[in-house]
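The complex is shown incomplete by one protein chain, all other protein chains being positioned as in the whole.
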Amino acid sequence: MPNAADLLTDHPDKSTFDLHELSRAIQACLDCAAACSTCADACISEEGVADMRTCIRLDLDCADICVATAKILARPSPGSDTWRKLVETCARACRECAEECERHVAHKHCQQCAQICRECEAACQQLLTAAA
Amino acid sequence: MPNAADLLTDHPDKSTFDLHELSRAIQACLDCAAACSTCADACISEEGVADMRTCIRLDLDCADICVATAKILARPSPGSDTWRKLVETCARACRECAEECERHVAHKHCQQCAQICRECEAACQQLLTAAA
Amino acid sequence: MPNAADLLTDHPDKSTFDLHELSRAIQACLDCAAACSTCADACISEEGVADMRTCIRLDLDCADICVATAKILARPSPGSDTWRKLVETCARACRECAEECERHVAHKHCQQCAQICRECEAACQQLLTAAA
Partner (left out) sequence: MPNAADLLTDHPDKSTFDLHELSRAIQACLDCAAACSTCADACISEEGVADMRTCIRLDLDCADICVATAKILARPSPGSDTWRKLVETCARACRECAEECERHVAHKHCQQCAQICRECEAACQQLLTAAA
């Protein structure tokens, strides 16, 4: 059974990307979008939802930025290098969401979401470095 | 290292979903969104792009529907059961995209995309059955 | 200054759509996506956020479905008729979100969001009827 990363190797355009780093970044963005969406929904369910407002907001923003980043990276032919600015933005959204989630030590979903955000931040940074 | 599926098990609301089927469907939708995006971009690069118009269109539509479905399933608390109608729509978009991709036997990216679309269609159908 | 609707009239494919109804539906979906996003964020800010959980959830789901629907309708060439099932899903999400928002009579943002959701539901239904 193939996965989305396998398609990148069959793409007829020689890409400007390191395909290993590109696949990792796409996968990390998609996993982060799902994790942040679940964390937001879990925060909304918490008894202390009034204390989770910033977490919900950063989760929702991070999810939307991760989705856009994943979609654009998954279409890897060179149109321009605006992808760099988007990946930098994504790394920053992930870092801020991770910092907020890390504060909520009582919520396992926040702790797990923070780890996934940190992995996505790292994958974005690595992609930027590999394509420098 | 956790992944997005782990967060579902920590969600404070008892879900109406079978968590195993739910995780599989979310993951399948995200992988399908990435695969269809890459297949569309690869089709645009093909020398015979004029023969790939329908494939590009079904790829782009399938990707957008899969993203919306994944995001909504990743927020699993019961608001309504509109998710069912969306998952049915997603299964249909995946089937149509698979059927078109399967026609393009010379393009490995289409063949791989078709398999990933079929897996997403199956995961959507399975989720609907499990939550019946 | 042109707007997005003007581009539809220049599209080289003869469309299956009534262009007036199509433009109205795209615009209604985009306005509804923005309204539901703002209503969700406003609900999160409310002192009584714990009473707004269902409203936040239906707002977020409606916004994501409206975005996908608008994007797919804005690419109007016939690939398949899955758009019908998506537009039906969108109409339903809008109706459910409107019904919930209408309950929150103290919040003007909910009352306004409900009206915009109802307009989007009507535009979706009208598009389905016009293309029958």
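A, B and C are the chain letters, set down in written order, and residue numbers restart from 1 in every chain.
By definition in this document, contacts are C-beta pairs under 8 Å (C-beta built on N, C-alpha and C of every residue); 3 or more make two chains touch, one makes a residue touch a chain.
It should be emphasised that the depicted structure is a prediction, and the values quoted were computed from it without experimental measurement.
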Touch assignment to the omitted chain, from B:Leu8, B:Ala34, B:Leu60 or B:Leu73, lands on B:Leu60
Among C:Glu46, C:Asp61 or C:Glu96, single out the residue that touches the unshown chain.
-> C:Glu46
Touching the absent chain in the whole complex: find that residue among A:Asn3, A:Ser77, A:Gln111 or A:Gln126.
-> A:Ser77
Pick out the residues on subunit A that sit against the missing chain.
-> 53-54, 57-58, 60-61, 64-65, 67-68, 71-72, 75, 77, 79-80, 82-83, 85-86, 88-89, 92-93, 96
Residues on subunit C that touch the omitted chain in the whole complex?
-> 1-4, 6-8, 10-13, 26-27, 30-35, 37-42, 44-46, 63, 67, 70-71, 74-77, 107-109, 112-113, 115-116, 119
Go through subunit B and note every residue touching the omitted chain.
-> 41, 44-45, 49-50, 53, 56-57, 60
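Here is the rule we go by: only the chains that are shown with their structure count from here on.
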Between subunit A and subunit B, what is the separation of their C-alpha centroids in Å?
-> 18
At which residue positions does subunit B touch at least two other chains?
-> 67, 71, 75, 77
